[in-house]
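Here's the structure, in structure tokens; my notes come after.
One protein chain is absent from this view; the other protein chains keep their places.
By written order: A and B. Residues from 1 in each chain.
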Amino acid sequence: MKRAYDVVIVGSGVAGIAAANTLAGHGLEILVIDENPHAGGQILRQNCRVTDGFWEFDPRLGRSGRTVSIRKIVQSLRPIQRPKGITCVHQARVLGIFSDLQLLVHVPDTLYPGGSGSGRVLEIDAGYLLLATGARERCLPFKGWTLPGVMSLGAAQILMKSSGILPARKTLIAGTSPLQTVLALEILKNKGNVTAILDENHLTKKLGLLPLLKHHGSLAGEGAMQMLRLLIRQVRFRQGVRVTEARGKNGLSAVVTAGLDRKGNTVPGTFQTYPARALAVGHGFTANIELPVQAGCALDYDADRGGWVVRVDDALETSVAEVYAAGEITGIAGAGKSFVEGKLAAVSILEKLGEKTGPDVCVPELVRMQKQQMGYASFLNQLCQVPSSAYEAIDDEVLICRCEEISMGEIRKQISQGFVTGGSLKKATRCGMGRCQGRICQPLLFDILQALTGQTPEQIGSPSFRAPVKNVPLESFLHP
Amino acid sequence: MGNTDTDLRIACANRGPKITLQVDGVPCVAYEGETVHAALLAAGIRALRIAGKTGESRGIFCGMGICYECRVTINGVPDKQACMTIATDGMQIETR
Partner (left out) sequence: MGSRVPHIVVIGGGVIGTSIAWHLAKKAARVTLIESNDLASGSSGACDGLVFMQSKKPGIHLRLAMESLKRFSDLKKELPMDIEFRQAGGRVVIQTPAEYQAMEQFVQAQQEIGLDVCLMDAKDTLAAEPFLSPDIYGSTWSPLDAQVNPIKLTLGFALGARKNHACIMTRSPVLGIHTKNNRVTGVVTTKGEMAADMVVNAAGARSGLIAQMVGIDLPVRPRRGQLVVTQATSRMIFSCMISAGYIAAKFDPSLADDAGEGMSMEQTDNGNLLLGSTREFEGFCTQNTLSGIRRIISRTTAILPALTRLQVIRTFAGLRPFTPDGLPILGPVASMDGFFMAAGHEGDGIALSPITGELVADMILGQKSAIPLTPFSLERFTTPKGQAHG
């Protein structure tokens, strides 16, 4: 590993890989950093479990100009020899971005053997920086959501994809996310059982959102096919149902649900209990904006893109010069958009460097495709969105900040005392000051503030982050 | 824990060679390439730590390095994220 690179790419998901592929072959020194043990980000993790090579998408992918489907992305990925000039480090974390694009990076001992077991922190200079840090899931809290056995939909998927282990013999699936069906199919494929899918959305809401998919026929088709396969497998599927409580002593043993009316309010007398050792639940996604915020990149709030996202221009440059962003962090719209943006950001950087890009890459065409892919965002994020009544209905005893163990009751109290901005509520409650630095509770707090106070996003304010954006052993700083 | 070893492991999945971890001093079978959090789950261990204030048990939540709920001590180094660490033979893991 060198101490300076022409381009540093943070994240090796679909966006990061697509960008690296496009940048390769121009004589540039490129560093790809990812904190995961393997490349692939959130959807390719199973496909990328090769150790020393690299990956490439079939260069024909996306050339037709039509929307790129997840299936095609997965199918067109292939392992290749690591191209010259590309260095790829895993289990390494970018902790901060400082002036002149100096990065603070934590690398594991495997790269610098003989250490203390806590790795070390290095400074690396980047000529250009591409942030492709992806997204994480959101979850609407309920009583007992901190019990072992309650996990995100992605966590259940990751257990299977990365380690070949089922979340439980029988898994209960809930929430509003399209990952529910993806997960259910994955579990069935692996010979596990799905107790039921408890979808909070009523069929009418879903039908109402269909017009948003008019340019995304293939995605609508994929969704329909998934449903059909689940029906054939006779998976129990209930709509308009929300988890209200997870029960158990030191781990999950049962889940209580309630039926919802059209507005999303729970209907008295519709409670039902399911025995369960694993509950996978999710309510959509939120962008991993911590690093860009720390770097000073401006944000935009757009509920249709998943909340706070990184502001970029047509070339995907952020408000900080020479820092580009691609993939879910500019708007949650799935793998197709991440692919197109990875490519577009790379081409923009190549153009800035005065490099000739191949005859098959045409910037206006990529920009058009990017806008087209972004069209899926409204459908996806509206589908996942939880009505404000759901936040109003959270019981006082439910923990909102899992790290600092701050309850909804405390949050209500401080809101009523006048702490109604994101920043002041954090100060008054400690919500978001713990280990995860608000990654789980800040988006929630934001939605709670919107629901309880009716303020605009600008009034509530965007979150702030400082280096290190992830916890890092203090010891790792002691080696210069 | 009896046959939990084979309980949750997916039969058709590609697996590395068998390895042994020490979990709170007890030997535990795993396979190379598995993450620590998955190996522990397969061994029937869901609770990985105790939350400081409420004293509740916590386990896997996000599974992807975001939430820090799955912190365990690995080979004497505290607060390692079990979901981001690949299990290796002889690894000493302490929960709680």
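In the analysis below, a residue touches a chain if its C-beta (ideal position, glycine included) is under 8 Å from a C-beta of that chain, and two chains touch if they have at least 3 such contacts.
The model shown is predicted, which means the values in this text are computed figures rather than measured ones.
Contact with the undisplayed chain is limited, among A:218, A:253, A:270 or A:424, to A:424.
Taking the whole complex into account, chain A touches the unshown chain at residues 96, 98-99, 102, 104, 116, 123, 404, 417-419, 421, 423-424, 427-428, 430, 433-435, 437, 459, 466-468, 471-475, 477-478. Taking the whole complex into account, chain B touches the unshown chain at residues 52, 78-79.
Assume only the chains that are shown with their structure count from here on.
Separating the centre of chain A from that of chain B, both taken as means of CA atoms, is a distance of 23 Å.
Considering their complex, residues 35-37, 42, 49, 91, 117-118, 136-137, 146-152, 154-160, 162-169, 190-192, 250-252, 277, 399, 402-405, 434-436, 439-440, 470-471, 473 of chain A touch chain B. Taken together, the chain B residues at the contact with chain A in this complex read 7-15, 31, 33-35, 37-39, 41-42, 46-48, 51-54, 56-69, 71, 75-77, 79, 83-86.
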